[in-house]
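Below is the structure I would like to discuss, written out as structure tokens.
Incomplete set of chains, arranged as in the complex.
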């Protein structure tokens, strides 16, 4: 196939997907590019991202949407894109609970302002849609959810997810800010990781996505790449998530994240 | 006390504070969580943050509000939260001058776009309130304010605040970008640190907050942790500020800041 045919096939495949994701015949992003005289570049991007990247094996479409929503939440300024991708997530089979959990999970990594901005987008989206049937199926398995004491519960969760890496973080705080360690155990692990609406693998994959998007959380990215692998994720999950996010957070963020992944993979 | 009682006490204490901070019976943040089906998690967060963290000793409420405003300014995308916390700052005893100074101080660390976005929020807030009585009390003591020459004035301020750390920054620029050093001395120190509306300790505490929020300014965070300690701040000020900000900027930002603080404390 010539490159022109390649491109045309990529664009056709991308247009088809973005129409499905956005539920609209004419994607707004193509109109935006056309309005500044760049209709052709807009089509190239749709071909490249939605035609090629989104169709790569190794990360199913619903997971691509969750990592996109997590990254857009962490960026803080991407409300309009978040509205689009949250709706797209529902279209490809995520439920509202997973979206809410994803955005809430990011609060521990990017802070509450980022999460509140994203929740406001979810609110607007949910209000625009007909009421959802209550989630069906069993809630995600969270083995420590039954531990009554929040600190003990958080400790169990941290141990299961982060393993030694989490314990090292806590130990390093003992002499200088032990209460920060307590907050992490009680809030992040005792509250967030107890919640049943998102599988642990998904919880870690969106955490990795948030850390990639922040760009300032490389030590924590490493801890949670370990975490993702500890709860059943694969190295391919890590790599595909990072590659996907290059288009949402930039190639430098992706390259720095790959360097972190390389270190983690070598340690295991 | 059982955990359920603990939580209920934390939430009652948090609700009381957030009602006072926001001047409203029903905090908007609880409505937001309720609107996406997370009323209970919203209450947990209010309990955790406003019930527990805000009541920790070591950082009085007005200072918590100034560091929150500084961090939200530096984030750049948190205008709606900034409006809330700026108003709360006034409620707990900060004056408008301190808010304006905090936002202006951040310009040197996060740049003018972040500061201009925050000033627009302050403008809206101030216009919604009755005129404030002119600030009473003596203005903050700024010993070098009387030095007429801006460069000399900035040099004196930098020496007093940053000590050797500042001089090293300037020396390191001598062979490659001496005019950047001059800008820092003349603008940051000659203009900003001369302004009387914020005590030096507050100026440094909000600078630390801005650097924590940025996440990309770890070398400068260290310089200004030194600075805060040089102008009468304590190690506890540093630790409490960082712990407080974990909820606004995320735990990775807090953890990386603690690592910076550890280095600085060890050097002194």
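We call the chains A and B, going by the order they appear; numbering starts again at 1 in every chain.
Keep this in mind: a contact is a pair of C-beta atoms (placed from the backbone, for glycine too) under 8 Å apart; a residue touches a chain by one contact, two chains touch by 3 or more.
What you see is a predicted model, and the numbers here were worked out from it, not measured in a lab.
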Subunit number of the complete homomer, 2 shown here: 3
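By our rule, only the chains that are shown with their structure count from here on.
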Centre distance in Å when subunit A and subunit B are each reduced to the mean of their C-alpha atoms: 29
Residues on subunit A engaged by subunit B in the complex (per definition of touch): 76-77, 96, 100, 104, 107-114, 116-117, 119-120, 122-123, 126-127, 148-150, 169, 172-173, 176-177, 179-180, 183-184, 186-188, 191, 195, 211, 214-217, 219-220
Subunit B residues within the subunit A interface of the complex: 3, 29, 32-33, 35-38, 41, 44-45, 48-49, 53, 56, 72, 75-78, 80-81, 214-216, 239, 242-243, 245-256, 258-259, 261-262, 265
